[in-house]
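Shown here: the complex without one of its protein chains, the others still in place.
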Amino acid sequence: MTESDVALFRGVEAAYSARLTALELPDRADEWRRFASGLALTSVYGLALGARSGGTSLLRHALGAPAALLAVSALAVPALFVVLALIDAPVTLPKTLSATARASASTGLLLAGLAPASALLVVTIDSDQVASVVTRLTLILAGTLGGLPLLSGIYEEVRRAPTGTRLKSVLLLCGFALFAGALSARIWSALLPILGGA
Amino acid sequence: MFQETVQVLERLLRSPSQIAKHCAADEDPRALFLASLCATLLGAAAFGGVLATSRGGLQLLYSATKVPLALVITLVLVVPALHGLAASLGQPLRLSAVVSLVLAATGRAALVLLALSPVVWLALDRGIGYHSSVLLAAACYALAGLSALGLLWHGVGKSLRGAFVIACFGLVLVPTGAQTAWLLRPFIGRPAQARVPFLRHRESSFADAMYLSALSSQGIYRAPEPNSHPAPRGATNLADDAEEAP
Partner (left out) sequence: MTLTDLGVLYGIGGVASAALVRRFTGKPRRESATSFLLSLLLWPLWLPIALASRKPSSLVGARLSSDTEVALLEAHAAVRGTPLEPLLPRQALDRILSELARAGERHAELSELLARRHFDPKLAEARVARLTRDGAPARTLSSARLHLDNVERLAALRARDQRTFEELAELVLALRAQLVLAKFSESSASDVQGIVGEVWARIDVLGTTLEPASAGAYMAGPAAFSDLAESQAE
């Protein structure tokens, strides 16, 4: 670990959330750590959802909640990168990775923050339908806000491009946002029992 | 200690921006925390007690206990959400700063409730009906909430982004607070009721009630789903209590 890494992760008094959502971290390893933190924090939210049924449902929700983030990062982001490269948008792999890690951490932080309130709501709401609606709304809120860093990070890069390329990139980013939303919804619906998944 | 608490409470009322700065700077948050907690408990207890004056008796004690309890439980549940929202929207704050800020805002709101208590008492004493008293209480909560909002905005950052953080926080706070209050009902108590329960039997949830009301407004009428959870000890079932009917 270098001096700056030591400084970066030094002490509990440093603002953990500020570091997780910092624009860019110096090393690739830091970015991976940030990405993993996002997944772990999302699992905390999964545990809160699992509290409705308890038992193995805790584990299933804890594993299912971060699955959508993994899917978007592993399937949608590389696809976006390839298509942006095809239209010659000035995106770089390190920046894209950094923006993905930041979005993952951002979503995780938000979902972990929502976990206590969600636990109370899903445990005390009797109707399965209403519990499912509340969960969907929470996931939409977290997914939308958490995805912003990814879109803004990539937009920062394509801003420098000529007008035509920039416009095409913005359209692609809009399409990506819709695709990522649909993919997340599909994964969560399939994996989270509270949303009727397996 | 007492003098320090009074000084903090005065600052809480007079200069929310200073309090917000104090929270952000993390300058020994304990005094502010304790003073805000005292204000929250005192203001909410007084307001809860006043709300129950139309029913009187044991309901006074119950409401004076449950209103502060509902506020504190809501705070415990929503503080991490504000921390997460602020961080993901690019306004990261320390958790201790978020706690101080939210508690100070709640304390300020509770002091406003304390100030409104005599007005509410007078209205109840003049014999306004049950539904009017519910509306009056809601108006008081709204007024108190507005006073808290100012402090919160100063603390999160007086900008469009700060306003967005607070708006998103509202989306979390309102349902959580409503559900917590729903679980701790009744607060006002019907005068015709013979027995005063500490907690009502769990009737579905606030969200369920809203959902059923939304369906009813479209002409679709459904009975609430049967309750799968056991009633807490000492709770009474509204449906079983014939005197609960208005």
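Letters A and B mark the chains as written, and numbering starts fresh at 1 in each.
To be clear about the criterion, a contact is a pair of C-beta atoms (placed from the backbone, for glycine too) under 8 Å apart; a residue touches a chain by one contact, two chains touch by 3 or more.
Not measured: the values here are computed from a predicted model.
Chemist: Of the residues listed, A:Thr124, A:Thr138 or A:Ser169, which one is in contact with the missing chain?
Modeler: Considering all chains, including the one not shown, the answer is A:Thr124.
Chemist: For the chain left off this view, which of B:Pro80, B:Gly145 or B:Gly189 is in contact with it?
Modeler: Considering all chains, including the one not shown, the answer is B:Pro80.
Chemist: Which candidate, B:Val6, B:Ala25 or B:Val119, sits in contact with the chain we can't see?
Modeler: Residue touching the chain left out of view: B:Ala25.
Chemist: Where does chain B touch the missing chain, residue by residue?
Modeler: Where chain B meets the chain not shown: residues 25-30, 33-34, 37, 72, 75-76, 79-80, 94-96, 98-100, 103, 183, 229-230, 232.
Chemist: Footprint of the hidden chain on chain A, which residues?
Modeler: 2-4, 6-8, 10-15, 18-19, 22-26, 51-54, 116, 119-120, 123-124, 159-160
Keep this in mind: only the chains that are shown with their structure count from here on.
Chemist: Taking each chain's centre as its mean C-alpha position, how far apart are chain A and chain B in Å?
Modeler: Chain centroid spacing, chain A to chain B, equals 32 Å.
Chemist: If you look only at chain A, which of its residues touch chain B in the complex?
Modeler: Going through chain A, the ones touching chain B are 15, 17-18, 20-21, 106-107, 109-117, 120-121, 124-127, 129-130, 133-134, 141, 145-146, 148-149.
Chemist: Across the complex, what residues on chain B touch chain A?
Modeler: Residue positions touching the partner: 76-78, 80-90, 92-95, 168, 171-172, 175-176, 179-180, 183, 202, 204-205, 207-208, 211, 224-225, 227-229.
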